[in-house]
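One protein chain is absent from this view; the other protein chains keep their places.
Chains here go by letter, A and B, matching the order in which they are written, and residues are numbered from 1 within each.
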Amino acid sequence: MTAYIAYARKVFLGRSAYRFDHLMSILSVVLQFFIFCEIYRALYGGAEQIDGITMSMVTTNFVLSLGLGTIFSPDDYFLPNKIWDGSISTELLRPISFKGRMIAENVGDSAFNLIFKFIPVLIVALLTTGVEPPADIPCLLLFILSAVLGYGVLWSISFAIQMTSFWLINIWSLVTIKNVFVNVLSGSMIPLWFMPEWMQGVLDFTPFASIYFTPVQIYLGQLSYGEIAAKCAIQLVWIVLIYLIGEILWRKGQRKLIVQGG
Amino acid sequence: MRDTLHLMAVYTKTTAKAWFQYRVDAVLRSLAVFLREATGIIVIWFTLLKFDTLNGWDIYEMLFLFSLLFLTYGIMIIFFTGLRDFGKTVRDGSFDRFILRPRGLLFQIIFVNSDWFAAIGHGGLGLVLFLLSAGKVGIRWDLFNALYYVLTVAGGVLIQGAVFLLLAALNIYLLQTESLKEMLYWNMRKFAGYPISIFNRFIRIIMIYVMPFAFVNYFPAQFLLRKSDMAEYPEIYMYLTPVIGILMYLAAYCFWRFSIRFYKSSGN
Partner (left out) sequence: MSFIEVKNISKTFKVSKRGSGIPGMLANLVAPKYEKREAVKDISFSIGQGETVGFIGPNGAGKSTTIKMLSGILYPDSGEITCSGVIPYKQRKSYVGRIGVVFGQRSQLQWDLPVKDSFELLKAIYRIPDDVYKKNLGRFTEMLDMSGFIDQPVRQLSLGQRMRSDIAAALLHSPEVVFFDEPTIGVDVIGKEAIRGFIRELNAEDNVTMIFTTHDMQDIEKTCKRVIIIDKGSKVYDGALTDIREHYDQTRTLEVEFTTNTETEPINGVETEDIDARHKRFIFGKDIHINDLMSQLLQNYSVRDINISEPDIESIIRKIYSREGAA
């Protein structure tokens, strides 16, 4: 366990090296937030609410999903980079789990982002625009639980995609296309309330809504406890399902690596 | 002169040849860039299915606005890839190699590499959006409007090229300017797809006077579309794009010439 903590700590500390980059990436998120709010202010055109959704709910959706997006940062190139430079063969010989290390480094990175990115973004948002408070304390706690599960969904998607690098080596295109889907369909760029109805039907069959939108709905108190339980169960199902796909690829990939000697 | 043209041709031939070494990857990459850049457009398309217009702009007018942004970037990146990646060029020592060759530094930076994936991804998207929208937004494509369009695209290319050149010059002092580029260029570009009239005064001032994306697409689109929100700005702004392009590029070029003397090789 100490080895994994050491890896997480190393990543956490390493992130501080690029101070300016860090400030800029916070700013980038804040700007993105402002743009979406301005667009929706124009779309609302002073209307109190549209389809029962108020402007401050829209704002809250953006703060939370963009904010969670700053924390949710699985390194899509963790495995591909090691396959590309050939270091994977030696990495696999180390006496610690490769996947465990992958998770540890992601956790270190996310912890850094939580403290030095999410909190500043949240403070700016609170100071400049109206963000709804959580519906009540249980909702806040369930929001946190659901957000962790949402991270799990995003992580397992990244995990499964990375495994294809055993065959494709360079997966930049695939990762980029994956990010298009995540950005459009997870609610971080368009609140899913405003998706056309047929599209909402389609979304129910994809894992994307459970990344950000489920936690947001719970936070706003839009779901009953029964619905919360169901949505969290769906999140869990997605995590397990996608992780299993990744796991199968991982095993086949390792076998391929052994057969071909890297 | 003939000698320079010859070298340009050899550089281009070399880049193209390298590109064709990985054809499948190239197609996939171009497609990925195309889709990545289309993200904002897919979002606005979904949004306008629900809301119809954004401050009076319908979906086709929005697509036309976007098309200028992508088309200019697609053309610009054919020539300015080397400036976009200048930070990396300095850090990995390739710039030292440029210094060791008896040719203009800027000339080498510009012609030694072109990101065809970006050119096709962005340019292709711009073209698709143009074809989708140009016939549906009520523009009369007579000779004058067509000429205006060509000049304004050229101006938009120069404006963005000038920013890349300026940032590359700053790289000589700072070594890391990726974040500054992120801030000044890429972040502001996120605003540029939308009519600037929806934003607050502060953003509008930046988009017009600091990082003038408004002249890349908003004002030129206004000349051709004449939407009512143009009333907020002086009419002359619709004609300034080529002038601003040339002036900005000249200013950036002078700054580059001044700065290059301070270049410090990055050790190892």
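Throughout what follows, contacts are C-beta pairs under 8 Å (C-beta built on N, C-alpha and C of every residue); 3 or more make two chains touch, one makes a residue touch a chain.
Small disclaimer: the values here were computed from a predicted structure and weren't measured.
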Among B:88, B:101, B:136 or B:257, single out the residue that touches the unshown chain.
-> B:101
Chain not shown: contacting residue from A:16, A:97 or A:206 = A:16
Name, in rising order, the residues on subunit B that touch the hidden chain in the full complex.
-> 3, 6-7, 10-11, 14, 17-18, 21-22, 92-94, 96-97, 99-103, 261, 264-265, 267-268
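Operating definition for what follows: only the chains that are shown with their structure count from here on.
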Separation of the C-alpha centres, subunit A versus subunit B, in whole Å, is 30
Within their complex, subunit A touches subunit B through residues 18, 20-21, 23-25, 27-28, 31-32, 34-35, 38-39, 41-43, 170, 172-174, 176-177, 179-180, 183-184, 189-190, 194-196, 199
For the subunit B and subunit A complex, residues of the former touching the latter | 25, 28-29, 31-33, 35-36, 38-40, 42-43, 46-47, 49-51, 54-55, 176, 178-180, 182-183, 186-187, 190-191, 194, 198-200, 203
